[in-house]
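Sharing a structure below in structure tokens format, with a few things to ask.
A single protein chain has been removed from this complex, and every other one stays in its place.
Chain naming follows the written order as A and B, and within any one chain the residues start at number 1.
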Amino acid sequence: MVGLIVVGCTIATGLALLALRENINLFFSPSQIVDGTAPSNTTIRLGGMVVSGSIQRGENLGVTFVLTDLAEQVTVAYEGILPDLFREGQGIVTQGKLDSSGRFLAQQVLAKHDETYMPPEVNDALRKVMAVDQ
Amino acid sequence: MSLPRSDQSGHSDISLGTAFHRLGSPPSVYRLATQLTPWFAWAAVACFGIGLYGALVVAPPDYQQGHAYRIIFVHVPAAWLSMAVYVVFAIAGAVGLIWHIKVGFIVARTSALIGATYTFLALATGSIWGKPMWGAWWVWDARLTSELVLLLLYLGYLALDSAIDDRRTAGRAGAVLALVGLVNLPIIHYSVEWWNTLHQGATVTKLGAPSIHIDMLVPLLIMGIAFKMHYLTVLMLGVRAGLLKQEKRASWVKTLSPAR
Partner (left out) sequence: MREFFAMGGYGAYVWSAYFLCVVVLGGTVAFSITNLRTLLRTLSNSQQGPSD
């Protein structure tokens, strides 16, 4: 009896989560913005990598930068304080709306970091090795 | 000796059943817990000493996050234990449910309280880490949300347990809830792979070598052991208290010395 309840509840939870699966993603990628999968005129999240050299700072903390998923690119405009990890090549998640010209007007910018942890010297050494290889 | 067997597990393998019951008999568990408590406590003290020194002094700063990443040494062990304790919690509840061993319910009840504490610590320290690095205290991404669900499962169990007066019924109802909640554990672990999350992927438990420098990995693992020893210490103390409460009229309790 108890076993049946456990199995039943587990299956129900599993199915509910499967249904949620599509909606639980935190953000859309630039490709999904370009191909129209992401809805416009509503607040969404956009995630991608900051393209090197694309950061342009304007007046009053205003900044524009380009996000890429290595396939498509979207320009993001934001006004406010950026997180400490915001830099070129960094993974970023922004929240905001698409305007009519395809620019993303961000209200919030969050930085994503990866699961690699190492001292700065090791990173420098790795970069040197990679530079030699290329 | 010719009395008929009166325990309900008579339908299962008799020798296995009696062995379990002897092992799980309150006086022997109490004695074992009392003997083990100082060992776990001193191991915890030693591991926290070495681990904290490694985490705060020996470990170098991170190439991206500077010194802010040092929160990992308390955040990750708390998160690991929040899930590991849940496994113990669910198994102990199941043992109580299937073999009618009351000690199982006591282990489950104590573990739920400690597990909730670790889950809270994982969420709180993660939040303190998220603010300077991500730029937000909280995000509704899959990893954070599923860990919050874990906290709610623990709290739901504790609420259910305190709402039912009869200890046996409370233990059985709670065990069912614990077993159903097990489904959340793989969701927490794989959330960072199944969905786009702000939270980074697994560092130590992923396939292949951990992507963390050895000088950072060693303190992290020692802190993990320290948290485990802390759990076992509090578990031993909690199990002893639970047994005393449950067996206060039993003869073996009356022979205990009041000092310790």
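To be clear about the criterion, contacts are C-beta pairs under 8 Å (C-beta built on N, C-alpha and C of every residue); 3 or more make two chains touch, one makes a residue touch a chain.
All of these numbers come straight from a predicted model, not from anything done at the bench.
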In the full assembly, spell out which visible chains the left-out chain is touching. B
Considering the complete complex, of B:Trp99, B:Phe120, B:Trp138 or B:Tyr190, the missing chain is touched by B:Phe120
Sole residue of B:Pro27, B:Pro132 or B:Gly201 that reaches the chain not shown, by the stated touch rule: B:Pro132
Looking at B:His75, B:Arg143 or B:Lys228, which makes contact with the chain not pictured? B:His75
Which of B:His67, B:Arg168 or B:Lys206 touches the chain that is not shown? B:His67
Determine and list the chain B residues touching the chain excluded from the picture. 41, 52, 56-57, 61, 66-68, 70-71, 74-75, 78, 114, 117, 120-121, 124-125, 128-129, 131-132, 227, 230, 233-234, 237-238, 240-241, 244-245, 248, 253-254, 256-260
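Simple rule for what comes next: only the chains that are shown with their structure count from here on.
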Distance from chain B to chain A - Cα centre to Cα centre, in angstrom: 33
Note: in the complex, chain B contacts chain A through residues 60-65, 68-69, 72, 97, 132-136, 139-142, 145, 172, 176, 179-180, 182-183, 187, 194-198, 200-203, 206, 211-213, 215-216
Given the complex, residues on chain A that touch chain B span 2, 5-6, 9-10, 13-14, 17, 21, 24-27, 29, 47, 81-86, 93, 108-123
